[in-house]
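Not every chain is included here, but those present sit where they belong.
Note that the chains take the letters A and B in the order they are written out, and that residue 1 is the start of every chain.
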Amino acid sequence: MGVRCGRVEHYANAKLVEEKVFKDPVHRYIHVRDQVIWDLIATKEFQRLRRIRQLGTTYLVFHGAEHSRFNHSLGVYEIVRRITDDVFRGRSEWDEQERLLILCAALLHDLGHGPFSHAFETVFHTDHEYFTRQILLGNTEVNGVLRKVSEDFPDIVAQVIEKKYPNELVVSLISSQIDADRMDYLQRDAYYTGVSYGHFDMERILRVMRPREGKVIIKSSGMHAVEDYIMSRYQMYLQVYFHPVSRSAEVLLNNILKRAKQLNEEDYQFALEPTHFKAFFENSITIEDYLALDEYILLTYFQFWMKEKDPILSDLCSRFVNRKLFQYSNLNPEEEPERFNRLKDLFAQMGIDPEYYLYHDCTTDLPYDFYRTGKESTRLPIFLLMPNGEIRELSQESLIVDAIAGRIKSDHKVYFPKEILHDESIDANLRNELHKLIG
Amino acid sequence: MGVRCGRVEHYANAKLVEEKVFKDPVHRYIHVRDQVIWDLIATKEFQRLRRIRQLGTTYLVFHGAEHSRFNHSLGVYEIVRRITDDVFRGRSEWDEQERLLILCAALLHDLGHGPFSHAFETVFHTDHEYFTRQILLGNTEVNGVLRKVSEDFPDIVAQVIEKKYPNELVVSLISSQIDADRMDYLQRDAYYTGVSYGHFDMERILRVMRPREGKVIIKSSGMHAVEDYIMSRYQMYLQVYFHPVSRSAEVLLNNILKRAKQLNEEDYQFALEPTHFKAFFENSITIEDYLALDEYILLTYFQFWMKEKDPILSDLCSRFVNRKLFQYSNLNPEEEPERFNRLKDLFAQMGIDPEYYLYHDCTTDLPYDFYRTGKESTRLPIFLLMPNGEIRELSQESLIVDAIAGRIKSDHKVYFPKEILHDESIDANLRNELHKLIG
């Protein structure tokens, strides 16, 4: 036993003979010296993240945004590595023993993401956090590597990712209002889309981070760099993440999956048997089922389904693959239910199924916020360390952050195929009314 | 008829009500004002380029290199647009009538590329230039748009791309030693990989380009900017395009396709019928067959094939998908044929098929060169316009370019699975000899 423990400990501390680097456009280089990290990157579950885009359908608006979650995961790891190795090292409130744990959690935090997560989770009620735990604990290569550190290591890593680990300081490095996750994706998404937002002085923020009272605290001298970071988030959400055309592609995705599920329920005979989807249709998903899916598989199905006999599935897939997206109108069905209901009726009268061709989308349903305090938030807010030693929540000190905290307006839109506006096979009266309703 | 011609001419000159822009990380914005260009971008053949990566397997070494040919094609278009609209406009040797032609050719020059072109063309003897012409002239959306300009317009565009168009000036904008194609991809590939090479002063080069004697000539005051561009190419080829690990992934690709083709010839029963490959196996490829393939489809097949019974196909696919690449050794079989032959024998003795597990790769087989003059080159060299009006070829004037022109050494490597070096199930004597041979 002793020998085994010995080996186990040895592995946790094993260093590569020579540091390895990955060239990274955002952080210049990603540095790896730990054998554990190197082995995790080589697992097939981690390599699978190359086949899932970081920004889902955004590449259909910002053509540069073709980067994968693999990229981003390495970036989050690198930021956490710099915090632990350069900023926290040697500080009394930081326990060096937790270094490997947080590095692994940073690297693996997105491991359970599936293809086009948001749409997928909406239709099939899956949960990427649940699957992250399953992959960490199940019969996987990642689990094999982590267990070589210690038997309970996979579970501890899962706890950190799930924000259940007792030391909030460790958790907050990857899950708080100013964590490595957000700092990486803002910069990375800005880099790949090419937008000029998303820049902030991360060097400065890292330099003023302090482990204190079990949290990551920012020295108040860095407050303006943090404001800049919050503003970057605000701009990225409004300009990139909530972009209405990208949401339009999400609508198609959503409806494709919904239609396939519905057809399956109706015992429709698919020309290509939807093997990969069976477990999802039937809600009995194993880790293998889950890991077998990626965006390459999905887009391949969609291309097969373009030739299915069902006109709705075929049309929706064709639209997605060839980027013939839905149009949008600023109608808010919550404020104008009658107008929206009349629209539905009109669609039905025109012979167009509103279930799949008329979609009400609202940004508050999206998995983003840019700064929110109070009980509705699950993320730790940002705390400042004042010169007098006091700790204060950011929005109490910052004019700008206070102004925008939690006040984002939800944006309602209704999506529909624009072709019907000009489809001369449709009764002119109906079309006229449609024009008026749609605005 | 007259009316029809009228409409046709009108379409060639039609402008969008408001200029459209694409946010681009390399050129900041891509500007589109021509209806024809806008319509071409919306075709499904052009949208398909989103599903083919610009740098094939390079993303397995430089994780940022996940960008598609869609990106690059827009970039080439934008550079040509700037040359025609900002630099050449109004110059006596430039005919404004050829503007739309060259814009279309720039946008569409890569249209015939298939998934992982190089490996694909090696195994199936296809030719992306041939398919570019087929797509331009065949029953496609792209053809539909081009024909609205004029009946012969698709053919003229094809001629420009094929370098057969009589006006060399037009051809050389997208096919010469310093064309928009290269200027875009060097910068774009550098941006996405994150390497520091690939930067040069394109603004300056554009400013000193002149249409002269049916060619694009560079004013000699811009010679140093051109030297910098040539050096960027040199560095990108050695550091990125010829990277041995990326070539290792190419080797796998090549052998996967070769194996599948071989199995098909042997009437092997695939668990998943390789529908998309049938035409390629049988060398009777229609445009539809060709366009149906993309890297999403390929990677989906590879994932299916990981479960095929044939151990070679299954293993090779698994290696590619999960990035368990071959190792390389600097052996040059042309110089040491006996050593290489002995290696092959050893592999056979070990029960490992050298046909699929031992691969000799040489960079001169790769579709790149960084500057070559003389008859072996198919590209127009770079000409300088001297202050006295004389025109001279670049390498006669530039010390640096002369030093490197055409002198790149071909790099020979032999690829093999590194696991066999440590596979204890293999006879120790054989492994010892292997270690010695492999160096």
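Keep this in mind: a residue touches a chain if its C-beta (ideal position, glycine included) is under 8 Å from a C-beta of that chain, and two chains touch if they have at least 3 such contacts.
Quick caveat: nothing in here was measured; it's all calculated off a predicted structure.
Peer 1: Once every copy is counted, not just the 2 shown, what does the total come to?
Peer 2: For the whole complex in this structure, the answer is 4 copies.
Keep this in mind: only the chains that are shown with their structure count from here on.
Peer 1: At what distance in angstrom does the C-alpha mean of chain B lie from that of chain A?
Peer 2: 32
Peer 1: Taking the touch rule as given, give the residues of chain A at its contact with chain B in the complex, in rising order.
Peer 2: Result: residues 22-26, 28, 42, 44, 47, 50-51, 59, 62-64, 66-68, 70-71, 74, 191-195, 292, 295-297, 299-300, 303, 321-323 of chain A touch chain B.
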